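One protein chain omitted, others in place.
Take a look at chain A:
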Amino acid sequence: MSAMNMIQAINSALDTMMQRDDSVVVFGEDVGYFGGVFRCTAGLQKKYGHHRVFDSPISEAGIMGTAIGMGVYGLRPVAEIQFADYIYPAFDQLVSEAARLRYRSGGEFHAPLTVRAPSGGGIFGGQTHSQSPESIFTHVCGLKTVVPSNPYDAKGLLIAAIEDDDPVVFFEPKRIYNGPFDGHHDRPLTPWAKHPMGEVPDDYYRIPLGKAAIVRPGRRITVLSYGTMVHVCLAAVAEAGIDAEVIDLRSLLPLDLDTIVESVSKTGRCIVVHEATRTCGFGAELVAVVQEHCFWCLEAPIERVTGWDTPYPHALEWAYFPGPARVIKALQRTLEA
């Protein structure tokens, strides 16, 4: 066990998998010699050589297209997209190719690739360093979508993603790379070293995809969230003194429906919280499945606390970011309904 932040945990997952499986290769813009703009691949090229860890041209479609070809050959590529905001040029390769390859070839070909991309806001990243595009990928049949919320999960989930024979899009909320962020931007950052989930095994372990974590058990209301917003929700629940059950979905697709249904059936109330914009965001799917599966248990309408339906603004960061105050209001409205 070592104290690790998210960056170190991701680095450790890559290191662990490269050690275990010589078909794992890591590449992307600035990931090689320099070790990544967020340091997630630091030291890997020196340890595993240029054939296993290398820099790529600035071409997301090229990164994705070649990663698919490597996967078809029999490698297990882990490609990095520097920011989730820049994944769109690779969209055709992800949606039309990676996601469909196994299906369209009757199971003959597949590409077991993992796409890592830092995502989310709360860092004054403006329009193109803050987006949370996960729902664009959960809508694509054939892709798995994962968002960790702490170092322990980040390593275990990334190992599971790399080992998975299906293509996995792995979004890393960059706001919590160095410490959990509860939305109180005016307070000093707490480092992961002071958080129990910052204790990470040095060796191999995995957290299965498709399994949510109940990060705070409760009886009165269910809070569904993932990524940075898990910490915001925990802070909001604590500050409002509400006996809420907070669920970190971890994996959006496949989704852990059982854990969600069990919780909402117990509490009868539910709110959904994410940073991404609202309309057709992943929250819409969560609201729909809760409505379908828990309709007769519900005692209040399901609320969504999300980013506004606008591009991510720079100067208005904290009016945009769904902080604890907005979550508390939604909790109270839902409890009083």
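Definition applied: a residue touches a chain if its C-beta (ideal position, glycine included) is under 8 Å from a C-beta of that chain, and two chains touch if they have at least 3 such contacts; residues count from 1.
The rule we apply is simple: contacts and distances are computed from a predicted model.
According to its UniProt record, the chain left out of view corresponds to "2-oxoisovalerate dehydrogenase subunit alpha" among "Cytochrome bd-I ubiquinol oxidase subunit 1 apoprotein", "2-oxoisovalerate dehydrogenase subunit alpha", "2-(1,2-epoxy-1,2-dihydrophenyl)acetyl-CoA isomerase" or "Multicomponent Na+:H+ antiporter subunit G". Touch with the chain omitted from the figure is made, among A:G210, A:G268 or A:P313, by A:G210. Residue A:L255 is the one among A:L255, A:V272 or A:V290 that touches the chain missing from this view.
Of the listed positions A:H129, A:K144 or A:H274, the one in contact with the omitted chain in the full complex is A:K144. Chain A residues in contact with the hidden partner, per the touch definition given at the top, are 25, 51-52, 56-57, 59, 61-62, 64-75, 77, 89, 92-93, 96-97, 100-110, 141-142, 144, 164-166, 210, 253-255, 257.
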